[in-house]
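Take this structure first; my questions come after.
A protein chain is absent from this complex, but the other protein chains hold their places.
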């Protein structure tokens, strides 16, 4: 069952409008886990010429979305906390990795870290999702 | 001095690559305050066809960036907490309003709320910024 | 029904072991609202002689507990975010006020602010509670 869900999510993410808009790619999905990647392009710059916090968070949120939905039922974000540690350099390839910290019937909690290709820590996050009873609609 | 800073920020945001990418417009900037707007377009949809949390956060972060830099010196995001209350409907016009909760020499804290055109609450946030000594580079 | 719940909560808080330990008093409870008070005594000092963050948070959490349970069904804390703005002075009387930001069937979100008797802002919080179906056991 796991593999069927992972494949369905992967196919869905490939066609997700927002992931396409930002060039986010899903590299890996497992039960309670995901790894996503994004190239920090010029159109993601903020008023200081560094990576916009919104672009970095978008990558984080994609990892969170995949990991929290990986159990086959719909999970929606309740609250996410992000801490920024270091500005991403233009042209960086950024990766966000989400790991499940805990899961109950209704709540899932995820630790998400963003690193650049030198493995430098860009941001850390904790996300809490509400888990509905219904199966993913695209299974 | 305030007005000169507000104008410089407004002009800078108009040309900000990431704000342009998402169609974010700055409606108002005052000392410790900002109001920004974004149309939730199809290319911001997630795997469920609702607004991607990353798109909503990007609007929040834009409001935060403007309000925290409105005092004329560079402020960078340290940490932001977002709580999602309601899914935004496709085609909604979303507004994020940032208000300064407190400001010390080095730290600024902002309350940011996202609402749709029916004034329904979409998300609430608290953002903490580190305030550097240097003036905004584009003044 | 509201008044019966408010009275039951008030009586329960008066006998709550932790509230007694810290001298926390409930001043007001309404639907989705509470106001609590605590005298910052010497035994709440940290290694710098100022109020321990844990004592201030305890006051916040009491306000959160009351406001989130004020609808008559059991609510448990999922996640709370606290930002400290100013050190509380020894001997201060601190008040925490909790206001409901939003409430759905399963989730309640609260804004909580701590102020001293000069109305200076000590801390701000956002708390998210999970709302169970069961009525409060002490009604």
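Order of writing sets the chain letters: A, B and C. Residues in each chain are counted from 1.
The rule we apply is simple: a contact is a pair of C-beta atoms (placed from the backbone, for glycine too) under 8 Å apart; a residue touches a chain by one contact, two chains touch by 3 or more.
Model, not experiment: these values are computed from the prediction.
Undergrad: Quickly run down the residues of subunit C that touch the omitted chain.
TA: So the residues of subunit C touching the unseen chain are 9, 12-13, 16-18, 20-22, 42-48, 52-55, 57-62, 64-65, 69, 74, 76-84, 87, 137-138.
Undergrad: Touching the hidden chain in the full complex, which residues of subunit B are there? Just list them.
TA: Residue positions of subunit B that touch the missing chain: 78-79, 81, 106-107, 128, 130.
Undergrad: Please give every residue of subunit A in contact with the chain that is not shown.
TA: Residues touching the hidden chain, for subunit A, are 81, 83, 85-86, 101-102, 104, 109, 111, 121, 124, 126, 128.
What we mean here is this: only the chains that are shown with their structure count from here on.
Undergrad: Determine whether subunit A and subunit B, two copies of the same sequence, contact each other through the same residue numbers or different ones, counting it as same when over half of the numbers at the interface appear on both sides.
TA: same
Undergrad: Nearest 5 degrees, what's the C-alpha rotation angle taking subunit B to subunit C?
TA: 180
Undergrad: Roughly how far is subunit A from subunit C, centre to centre by C-alpha average, rounded to an integer in Å?
TA: Between these chains, centre-to-centre, one finds 33 Å.
Undergrad: Using CA atom averages as chain centres, what separation in Å is found between subunit B and subunit C?
TA: One centre to the other, that is 29 Å.
Undergrad: List, in ascending order, every residue of subunit C touching at least 2 other chains.
TA: 81, 128
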